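Yeah, one chain of the complex is gone here, protein chain that is, but the others are all in their spots.
As written, the chain order gives the labels A, B and C, with residue 1 at the start of each chain.
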Amino acid sequence: MSENIKKIAVLTSGGDSPGMNAAIRAVVRTCAYHNIECIGVYRGYEGLIDGDFESLDARSVKGIINKGGTFLKSARSKTFRTKEGRQKAYENLLNENVNGLVVIGGDGSFTGALVFNNEFGFPVMGIPGTIDNDIVGTSHTLGFDTALNTVVDAIDKIRDTASSHNRLFFVEVMGRDVGHIALNAGIAGGAEEILIPEEDLGLERLVDSLNKSKTTGKTSSIVIVAEGDKIGKNIFELKDYVDENMEGYDVRVSVLGHMQRGGAPSCFDRVLASRMGVKAVESILDGETNYMVGLINGKMELTPLDQAIKGKTKINLELLRVSDIMST
Amino acid sequence: MSENIKKIAVLTSGGDSPGMNAAIRAVVRTCAYHNIECIGVYRGYEGLIDGDFESLDARSVKGIINKGGTFLKSARSKTFRTKEGRQKAYENLLNENVNGLVVIGGDGSFTGALVFNNEFGFPVMGIPGTIDNDIVGTSHTLGFDTALNTVVDAIDKIRDTASSHNRLFFVEVMGRDVGHIALNAGIAGGAEEILIPEEDLGLERLVDSLNKSKTTGKTSSIVIVAEGDKIGKNIFELKDYVDENMEGYDVRVSVLGHMQRGGAPSCFDRVLASRMGVKAVESILDGETNYMVGLINGKMELTPLDQAIKGKTKINLELLRVSDIMST
Amino acid sequence: MSENIKKIAVLTSGGDSPGMNAAIRAVVRTCAYHNIECIGVYRGYEGLIDGDFESLDARSVKGIINKGGTFLKSARSKTFRTKEGRQKAYENLLNENVNGLVVIGGDGSFTGALVFNNEFGFPVMGIPGTIDNDIVGTSHTLGFDTALNTVVDAIDKIRDTASSHNRLFFVEVMGRDVGHIALNAGIAGGAEEILIPEEDLGLERLVDSLNKSKTTGKTSSIVIVAEGDKIGKNIFELKDYVDENMEGYDVRVSVLGHMQRGGAPSCFDRVLASRMGVKAVESILDGETNYMVGLINGKMELTPLDQAIKGKTKINLELLRVSDIMST
Partner (left out) sequence: MSENIKKIAVLTSGGDSPGMNAAIRAVVRTCAYHNIECIGVYRGYEGLIDGDFESLDARSVKGIINKGGTFLKSARSKTFRTKEGRQKAYENLLNENVNGLVVIGGDGSFTGALVFNNEFGFPVMGIPGTIDNDIVGTSHTLGFDTALNTVVDAIDKIRDTASSHNRLFFVEVMGRDVGHIALNAGIAGGAEEILIPEEDLGLERLVDSLNKSKTTGKTSSIVIVAEGDKIGKNIFELKDYVDENMEGYDVRVSVLGHMQRGGAPSCFDRVLASRMGVKAVESILDGETNYMVGLINGKMELTPLDQAIKGKTKINLELLRVSDIMST
C-alpha cells in the first residue's frame, strides 16, 4: 500500500443519483479505517476550484446512507473546462495536501477527471453514479436500481387508474441515449410496448401491436417511452398519433420526471455504494489512478477511465425478447 | 330496519380514487351481515344501462381492501344523461329485484343519482370517492389522504435532487377547482409557495417571495401548483416567467399526473371506506334515500345529496397561514 | 400578543414518534416568524437540567420535516422528578433568558411540565407526540397516523404469506393501555379479530370466531393483538391455546415491535405537526400556559394540561362494530 497517500478528497458531479451519499460515506469511512484523512468537496468541480472543502471523519457521515441526493451537492462546472480553472483546482488540492481524488458521477465527470490527471498527474478514481446505467465497465451504475423501483412503483399506481377506466397510458421515463430504465421498468410494470432509443418500432407497428392487444382481451394498456426514443416523436405527439389512428381507447400521458432521481436508495444501491467506496479508496492507496470502479460479474473491478467514457452500454437483447413474450 | 330491502346494488362512477375497492368490500360485507343480497355493477352508470351485473358475496371481495382503483371499473356515461338511458337502468334494476343503489363517486355521479331517484323514486345513497376532497358534507373524501401521501412522497424525492443542485422546482398536483391537495401536500413537502385556485398570489409577489427566500439562505425551493391555480398560467408558463424575471436558480417543472389517483389506500382511507360502506347500506336499510354519507367531526353523518353537489368545500384559512409561517 | 416573551425553548420527551421533527421545525419557524429567539433542548428534561441547549434559527431546521425520530433526541429523566433537578432546569432557562417552554411528548412529559409550572410559574405548552393516540384533548396525537400506515403495510406483507400457505397469524402491535392502533390497523388490514385492552373477547369466543371464519370459506386469517390485550395472555400463549384448541390452521406469531415508532411521517402527521407548532408558540405569545394543543373537530384547540393527563381516550365503539361487520 502506498505510504505517500495521506489525504483523499471526494466530490459528486453531474446529475445526482440515489446512493451518492452512501458512496461518500464509504469513501470517508474507508479513509478512517486506513488512518488517512478525508475531505469533502462541495458542488463538484466548482467547489474544487473555489476551495469549498470540509474535513470529514467517520462520525460526520452518520445517518446519510439512506438519504437520496448528495449532501456535498453536485453541479456542472464550465470553469473546470478551462485550463485556468483546473490549475486553480490543482493548487487548492496541493495547499490542502490532498494526494488523491474520488469522483462520483457520470461520463462527463470522468472526462474532467481524466483531463485533470493528464495535466497534473493527480491520482483520480471514478465511481459511476447515474440512474441511466449507461457507463461501460459496470453492470449497474449507482442509483439505477433505486430509480427502477421508483419508476415501477409509479407505473403500478398508473395501472390502477388505467385498468379502472380502460385507458391507454404513455409513460415517459428517463433515458436520453439508452433504454435501460425503460426496458427493465417496462417489463416489471407489465407494459404492452416499450419504446427505447436503441430500437425503432415505428408508429404503425405500435398501433398494430396495441390493436392486437385489444383483440386478445386487454382493456387497458401502458406504453413506456424513454426520453430519447427512436421513433422521434415526443410523448404528446405519440398520444396524438394514436388518438387519430386507433379507436376505443382513452389515451393519456404521464411524464415521470425528476422524482426518478430521488428517494432513499435501495438495499442494492447502498451495498453497491459501500463496495465501490472501499474499492475506490483502496485502489488509490494501492497506487492506481485513472480507473473507474465497477461491478463486473458480481465482483468489484477496475476499468480504465478512457474506456469507461467511450461509447454506451448495450441494451440486453434477451430482455427485449422477454418483453415481447410477456406482452403476449 | 326496512324489511322491504332485499338486494342492494353498488357501483363506482367518475374518476377513480384509492379506497373505492375497500368501500365496495364494505358495502358487500354489510349486506352479507344483514343477510341481504348484493350485486356489483360494472363501469358505473354504463353498466347499469347495459345490465352488466355480478352477484357479490362476502368472500368475493377478499383481498381487495388494499388494492388501488376499482375492480368494478368506472366510467363516465353520456347515455345516463338521457331519459331513455335511465329508464333502461331502472328496468334492469327492477328485473334483478334490486331495492337500493350505492353510488361511489364525485359530485357528477351524485347528480346522476339524484335525477334517477327523482324520476323513479329508487333509493340511492352516495359515498364520496375522489382524491380532490371537494365535496361538501365530509371532512375527507375517499382517496384524499392516500393521494396526499403519494404527492408528498414524490415531493420528497424531488427535493433530494433539488437540494443537490440548488434548483427551483414547480410541481403540479391535481386540483382543478380546489387547492386541498396542493395546500396540504405543500405544507407537508416544505414548499416555499403554494399556488391554488382559491387565491391569486400574483406573479410579481411569487418572484418577490422566491427572491426573499434566497436572501434568507435557501438554496433550493419547491413551489406547488394546483392544476387550476388562480394565476392563470400553466406550469410551463410559470417556469418561463421566473426564468426571465429571476436570477440564480435553475428552474425545472414536474407534473405529477395520474399516479396521484392510484396506489394502495392508506390506513385512513381504508377505515374511512369501511365506515362509509357500513353507513351507506344501513342507511338504505333504515329507509333513507338521497343522502351522502360523510365524516363530520369524526362521526359518520348523512348529508342530503342536493346539498353535497352544491358548491365546493372551502380552503382552510388556518392552513394558508401555517404555510406562510412555515416558509419563513 | 405578549411583548414579554423573547425566547422560547423546545424539547421532545418520552417515547419518540414520527412527526416530532416536523413539530420542532414548526416551533422554530413560528418563533422566527414572530422575531423571537428559539433554542432546542437535547434529550428532553435531562438536557434541560444539563443545560444542553442549541440556538435554532429558521434555516437550522431545514430538511427535517420528513425525518422520523427527533434530532433533539428524547429521554426519560429521573432527575426531573426531583425538586433539585427541576430547580437546576429552571435556573438554566433563566440564565438563557428563556420565557416559555414547548414540550413535545406524552402524558408523562406533560405531568412534568405541569409540576414545573406549578413550582416556578414558568409558561409551558404541550404538543401531544405519541403513536398510541391515548391523550385526551386531541383526536389524533402526532405519529398515530404514520404508525397506522406502518402497521398496515406490515399486515399487508404478512397476509401475502398467510394466504399463500393457509395460515393463521397473530400480529402484535403497540398499545399497552389503549387499542387505537390495533382497532384501526385491524380494520384496514382486514383482520378477522382484533384483541384490545378495552374489551375482553375471551379465548373461547376467539376460537369460535376463527372456526366460524373457516366454515365461511376463509383459508387464512390474521388476528391483531394489542400489547395490553384484555384476554391477559401474551401472544405466544395465544398461539399455543389456538394450536391446542383448533384444527386445520398452521398458526404463526409476528411481533411488529419498535419499527412502529419510526419512518418518514405521513402527510397527515406533517401537517398536524406544523399546525400544532404554530398554535403552541402563538399560545405562549398570547400569554397562555399549562395547555396542550390538539385537534378537535378539525380545529386547533387548547386543552388544560391537567385534563389532558387524566384518563385515557375511549375506544370508538362504531369502529368496533365496523370491525365485526367487516369480518363477516
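To be clear about the criterion, a residue touches a chain if its C-beta (ideal position, glycine included) is under 8 Å from a C-beta of that chain, and two chains touch if they have at least 3 such contacts.
Everything numeric in this text was worked out from a predicted model, so none of it was measured.
Within the full complex, the chain left out of the display is in contact with A, C. In the complete assembly, the contact with the undisplayed chain comes from C:F169, out of C:F169, C:Y249 or C:F268.
From the options A:L148, A:I196, A:V223 or A:V251, the residue with contact to the chain not on display is A:L148. Listed for chain C, the residues touching the missing chain in the whole complex are 12, 15-16, 18, 20, 67-70, 73-75, 150, 154, 156-166, 169, 252-263.
Think of the hidden chain as still there; on chain A it touches residues 25-26, 29-30, 32-33, 58-59, 62-63, 65-66, 139, 145, 148-149, 151-152, 156, 159, 163, 184-185, 187-190, 216-218, 264, 266-268, 270-271, 274-275, 278, 297-300, 318-319, 321-322, 324-326, 328.
One rule holds for everything that comes next: only the chains that are shown with their structure count from here on.
If the chains shown are joined wherever they touch, the resulting network is a simple chain of contacts running from one end to the other without closing.
The distance from the centre of chain B to the centre of chain C, with each centre set as the mean of the Cα atoms, comes to 28 Å.
Note: centroid distance chain A to chain B, computed from Cα atoms, is 35 Å.
Annotation: 39 Å between the Cα-based centres of chain A and chain C. Residue positions of chain A in touch with at least two other chains are not found.
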